[in-house]
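Some notes on the structure that comes next.
Note that this complex is displayed minus one protein chain, with the remaining chains in position.
And then subunit A:
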């Protein structure tokens, strides 16, 4: 049996990049079929194959790392670079929405009444639920740090407790935000205010859901003893993502909810 003479990871051939790319095709054309031809079939197929791909791809990564030991320090370094670069790309994604918001709000056109918020738009009070949301996410940043320190110290029970608190705070944020969406007196089609508000906060909400899901997976992995006190990159990646989501919210709160009201 040949053994490799280097510490890098030569991955087994995998079908998931193909199914992932094709599922992206199905999702995008599915959206077209839904918008223009009132048919949900393709979109549902796309979402299903996307979910199946993600599940199996990440399941395989866990098998390769935790069970086969391929995640040597140098491989882990590469994974860290990868996660950082991905988060940077997400920062740019949100930068676009913030650009759109500032473009429209710094010089409001006559059609809006020359003011921001535009005439007729009654924004949400930033000192009510949005402020609560801010405290919820900040608290979740504290609890996830507690979870990390517990993990580093080998304190299994506390790590699970702190991580579950973090997840519950994330869910609480999502529920609060959903109820706020019902409370707004404006919709996405109410001028550029509505567009920028719902696009920015909507994508943020989606990222909170993604982050909460990632944390939940970390929770189950911790239950199953996958993490050790000095090797738990999956958890670190989830924590970085979660902090990113928190920071985006802070920018959203200050710019759109507070300054923009």
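Note that in this section a residue touches a chain if its C-beta (ideal position, glycine included) is under 8 Å from a C-beta of that chain, and two chains touch if they have at least 3 such contacts; residues count from 1.
Criterion: contacts and distances are computed from a predicted model.
Chemist: Given the options "3-ketoacyl-CoA synthase", "Cytochrome c oxidase subunit 7A2-like, mitochondrial", "glutathione transferase" or "Eukaryotic translation elongation factor 1 epsilon-1", say which is the protein name UniProt records for the missing chain.
Modeler: In UniProt, the chain excluded from the picture bears the name "Cytochrome c oxidase subunit 7A2-like, mitochondrial".
Chemist: Of the residues listed, A:7, A:25, A:40 or A:142, which one is in contact with the missing chain?
Modeler: Once the missing chain is taken into account, the touching residue is A:25.
Chemist: Which residue from A:112, A:136 or A:151 sits in contact with the chain not drawn here?
Modeler: In the complete complex, the chain left out is touched by residue A:151.
Chemist: I'm checking contacts with the chain that's been left out. Which of A:12, A:119 or A:135 qualifies?
Modeler: A:12
Chemist: If the hidden chain were put back, which of A:7, A:48 or A:115 would touch it?
Modeler: Touches the omitted chain: A:48.
Chemist: Touching residues of subunit A against the unshown chain: what are they?
Modeler: Those residues of subunit A that touch the unshown chain are 11-16, 18-19, 22-23, 25-26, 29-30, 32-33, 36-37, 39, 41-42, 45-46, 48-49, 52-53, 56, 60, 63-64, 66-69, 151, 153-157, 159, 222-229.
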